[in-house]
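Have a look at the structure that comes next, please.
Only one protein chain is missing; all other protein chains are in place.
For chain A:
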Amino acid sequence: MIINSRFFNRSELIGFVALALVLLVILPLSLDVFRLNLVAKYLTYAFVAIGLVLCWGYGGILSLGQGVFFGLGGYCMAMFLKLEASSVENTKIQSTPGIPDFMDWNQITALPLFWQPFHSLTFTVLAIILVPGLFALIIGTAMFKRRVGGTYFAIITQAVAAILTILIVGQQGYTGGINGMTDLRTLKGWDIRPDHAKIVLYFFEVFLLFGCIFIAQFIRLTKLGRILVAMREQEDRVRFSGYSVANFKIFAFCMAAIFAAIGGAMFALNVGFMSPSFVGIVPSIEMVIYTAVGGRMSIFGAVWGALLVNFAKTGLSESFPQLWLFGLGALFIAVVLAFPNGLSGIWADYVQPRIDRLLASRKSKSGAWADNSVADGAPAE
């Protein structure tokens, strides 16, 4: 009996090496800083897409509100950066110096209480994880314990995304409103705007992304990963095998929220601002499309999906700004209809077998006797 106890199987290892090569070597060497910073922005969505692989691909829980968590993470980061950018000497022309400019414009004269702890970077980092995590826990508990699932859950997450957007836009004095939080400058005194900072932030982000990939892969390989798959197919059978289905769904949803929040925080750092246009329904649906295009069952596929769709988006919207949304919609429909497993499915069904055949034919030429030892090389018991 063969039990695969390795962390990555062969094709996953190829996927990992290919991604590492592209992100760490090829792109940094071939792109200028402006384009590399664009890649950094695209990669922030890859965090969300990885979360969706766990939650949607494995657990079958479609969330159309990941922008909420992306936004919460992003806003937590942006609040810290905004406070640092709003030092007394930077804002001495304001009627109340030392508070963010948008507060001053909205006749707020003191820093609100919930802003106070964001003076601390430690608190901010914890908040980036915990605020979205707890929010997902509350939504998840309220929904899954009552057995709300499927389409209903998707619609509710959309409603939450809409509500949060309205709240952010409406509470202009506390959130910066529709413009968001702009003019973010330094992180603990380190300027995040010049080119060399962009490069450091890019590599830091790739490092975090691989961290999230490893966590997702670890979860996928534990029994919990198999329970998620089981749950997606036969929820009742899981329940009658002694598991609390709701708790597992809550876990998957929280993990997806935390990944999305890390992406959001990196967005604020790399792009230098955060606004409600990354929170609402449309960006949330776009995030699902990245995952669908990349392949919702594939962690690496999701990263490629986020990268490629965003490259296409930038390319197309530069030349045909009106057409882009239609293109995105058409892409989504095409992927769902023709390639339900996305790019990773195309790879596994069409490209991988050819490579295997090619390798096999070359191997048989080089000597048939060697073939046996390779075939038996799998860990047997």
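The definition used in the following text is that contacts are C-beta pairs under 8 Å (C-beta built on N, C-alpha and C of every residue); 3 or more make two chains touch, one makes a residue touch a chain; residues count from 1.
Simple rule for what comes next: contacts and distances are computed from a predicted model.
Trainee: Just go with whichever of "Thiamine transport system permease protein", "TldD/PmbA family protein", "Carbon-monoxide dehydrogenase small subunit" or "Urea ABC transporter ATP-binding protein UrtD" UniProt uses as the name of the absent chain.
Mentor: UniProt lists the chain left out of the view as "Urea ABC transporter ATP-binding protein UrtD".
Trainee: Of A:229, A:325 or A:348, which one is in contact with the hidden chain?
Mentor: The one listed residue touching the chain not shown is A:229.
Trainee: Touching the hidden chain in the complete assembly: which of A:47, A:251, A:300 or A:347 does that?
Mentor: Reading the full complex, the residue touching the unseen chain is A:251.
Trainee: Which of A:30, A:241 or A:361 sits in contact with the chain that's absent?
Mentor: A:241
Trainee: Please identify, in ascending order, the residues of chain A that touch the omitted chain?
Mentor: Within chain A, the residues touching the omitted chain are 1-3, 219, 222-224, 226-227, 229-230, 232-234, 236-245, 247-248, 251.
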